[in-house]
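Missing here is one protein chain; the remaining ones are kept as they sit in the complex.
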Amino acid sequence: MKPLLKTSGLGIQFGGLKAVDEFNFEIGEGQLFGLIGPNGAGKTTIFNLLTGVYKPTSGKILLDGVSLNKKSPTQITQMGIARTFQNIRLFKEMSVIDNVKVGLHHSHEYSLLSSILHLPSYFKGEEKMDQKARELLSVFGLEEFADVKASNLPYGKQRQLEIARALATSPKLLLLDEPAAGMNPTETAELMETIALIRKKFDISILLIEHDMKLVMGICEKICVLNFGTVLAFGSPDEIRNNPEVVAAYLGSEE
Amino acid sequence: MKKKLVKSLILALLMAAIPYIVLTLLMSLGILNSFWSGIIMLCGINIVLAVSLNLATGYLGQLTLGHAGFMAVGAYVSAILSIYYQWPFLLTLLIGALAAALIGIVVGVPSLRLKGDYLCIITLAFNEIIRVIIVNLKITNGSRGLIGTPHETNFTFVYLIAALTIFVVYSIVHSRHGRAIISVKEDETASELSGINITYYKILAFVISAFFAGAAGALYSHYIPVLVPKYFDYNKSVEILVMVVLGGMGSLPGSIIAAIALTVVPSLLISFSNYRMLIYAIVLIAAMLLKHSDAGIALKRMIPFLNKKGKEESL
C-alpha cells in the first residue's frame, strides 16, 4: 500500500531535551493506527510536529510525498491533516454549527466582496456550507444542537463536535488526541463505533492517541508504542500485547 | 434561505430609511434646532467609529488604541485634498479612508503577526506619531489647526456612511469571513488548525476597521470649522473603546446605542465634562469585572440587547 504519511528520522529538541527522536513511521490510506506510550513519551509532541505547531529540529515529514517541514499549521490543515486536542479547544462562544462551518471555511470559497454585496455566490456558498455542516453534525447525532452555544454542550458531545469540526476540513488523515478521555464505558463504546463509521464513510486514515487499552486494541490495525520519544515497538495489537519490552515499559506498570 | 435573506434585507433597508426620514423631517421643520442637529451629526460619526472598532476589537479580539490616529489620517488627507485641490467631497472621503487603510496595513503587518498584547502598545504609539507629525507639518498648519475645509458634511452623508459601515460590518460578520474572524478571537491555535489563515484575517479586519475610521475622519473634517490635531489624541481612542465596551464587544446594536448615548449625554451635561474621563475609566473597569461575576451575568440577562440571541434578531 502506498504510504499517505511518512516520517523519517523525525525529532525535536527543547533546550537540551530530545522530546522526540528518530521517529520513523508510515500510515497508508484508510488505515487506523494507534499511538500509545506512558505519560510524557512524546505522543502529543508528535501530533504537534505533524500539524506544524512545532517545527522539527531533524528529520522529514511527507504527506503524499510532499514535505511538510516548512509548511504552516494552516497550510498543513488545508493539505489534509486535521486533529483534535487533548483538552478540548472548541470556539466556545460560537454555535455548534458555526464551529463546523469554520472547519468548512477553506473548501467553500466565496469572496469578501460577494459577502458584502450579497452576490449569488454568497447565498450559494452559505447554503452549501449549511447543508454540509448539518450532514456532519448528523453523523454525531448533533444536529438538534446546531444552534446551541458550543460551551453549553455536555462534555462527551463537545469531544464529538471537535471531531466533526476536524472532519469539516476534509482531511486525508485525522489525528485524534485521547478522544475517549473523560468518557464513561458506554460513551467510549459509542465512540469506538463512531470512529469505525467515519473511517469508512469519509475514507480517511486515522491515527489516535489513547490510554484506554480496550479501545486501542479493539479498533486499531497497528499500534505504535512510544517511550522516551522513540519507537519502542510497532505491530498488530496481538504482537504488542505479547511484546515483553512493551509489557515491561508500559502495560506492566499500568495493569 | 435565499428568499428569507432577501426579505430581511428589504426589512433592514426599511428600518434604515425610517429614522432617516423622521430625522430629516424634524430638522427641516425646525423641531430639532441646530444644536440638536449638530449632536445628531456627531452621533453618526461616532457610530461609524464605534462599529468599525468593534470589528477589530469585539469580533477579532485585538485591542487597538489607534482608532483616533486612523481617523486623523482620513480627516487630514481629505481636508487637504478639498482645500488645495478642490476635489469633490465623496472622492476625498474615499481617498482619506483608503489612506487610513494603507497606514493600517503598515501598522498591522508587523504587530499582528505576533501573539500577545503588542498591538495595543504599537497602535497607541502610532497614534502619538501621527499626532506629532501633524503638529510638525506645514500643510496641516500644525497645532493651530486647519481652516477652510469646505463644509460639505450634511446629515444625508453622515447617515449614508453610518448605514454603509453598519451594513458592511454586519455582512462580513455573517459570512465565512466573519466566522473566521470570530474564530481567531475564540482560539487562535484551534483556528489555525481548522485551516484558517489567521494572519490574513487579523490584518483584513484591522484594515477594514481603519478604513472606516478614516471615513469618519473625513466626515468630521468637513463638518468642523477648525481641524486641530489635539482632537485625535489618545483620549479620543479610549472614548471610542469605551463605546465598544459599554455596548458589548461583538454587538452591533450595542455599539450604535452606546455611541449615541456617549455623544448625547456629555453634550447635555456640560458640568459633567470634568468627570467624563473618570467615568469612562470606571465604565471600562466595571464592565470587565462585571462580565465575569454573577451579578454581571444576571444584569446581562435583564438587558435584551446585550444578550446574544436578542442581538441576532434585532438587526
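Here the chain labels run A and B in written order, and each chain numbers its own residues starting at 1.
Note that a contact is a pair of C-beta atoms (placed from the backbone, for glycine too) under 8 Å apart; a residue touches a chain by one contact, two chains touch by 3 or more.
Heads up, the rule we're going with is that contacts and distances are computed from a predicted model.
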{"item": "Record-based protein name (UniProt) of the chain missing from this complex, from \"NAD(P)-dependent oxidoreductase\", \"Ni/Fe hydrogenase subunit beta\", \"Chemotaxis protein CheA\" or \"Branched chain amino acid ABC transporter permease\"", "value": "\"Branched chain amino acid ABC transporter permease\""}
{"item": "Touching the absent chain when the full complex is considered, from B:24, B:154 or B:189", "value": "B:189"}
{"item": "Candidates B:111, B:171 or B:263 - the one touching the absent chain", "value": "B:111"}
{"item": "Candidates B:9, B:226 or B:288 - the one touching the absent chain", "value": "B:288"}
{"item": "Interface residues of subunit B (partner: the chain not displayed)", "value": "57, 61, 63, 65, 110-111, 113-118, 120-122, 124-126, 128-129, 132-133, 136, 185, 189, 234, 238, 241, 245, 249, 274-275, 277-278, 280-285, 287-289, 291-293"}
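By definition in this document, only the chains that are shown with their structure count from here on.
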{"item": "Whole-Å separation of chain centres (CA-atom averages), subunit A against subunit B", "value": "40"}
{"item": "Subunit A-facing residues of subunit B, complex", "value": "1-2, 5, 9, 167-168, 171-172, 174-180, 182-183, 186-187, 189-198, 204, 308"}
{"item": "Partner subunit B, residues of subunit A touching it in the complex", "value": "51, 53, 72-74, 77-78, 82-83, 85, 89-94, 98, 101-106, 108, 110, 112, 115-116, 118, 122-123, 125-127, 129-130, 149, 165-166, 168-169"}
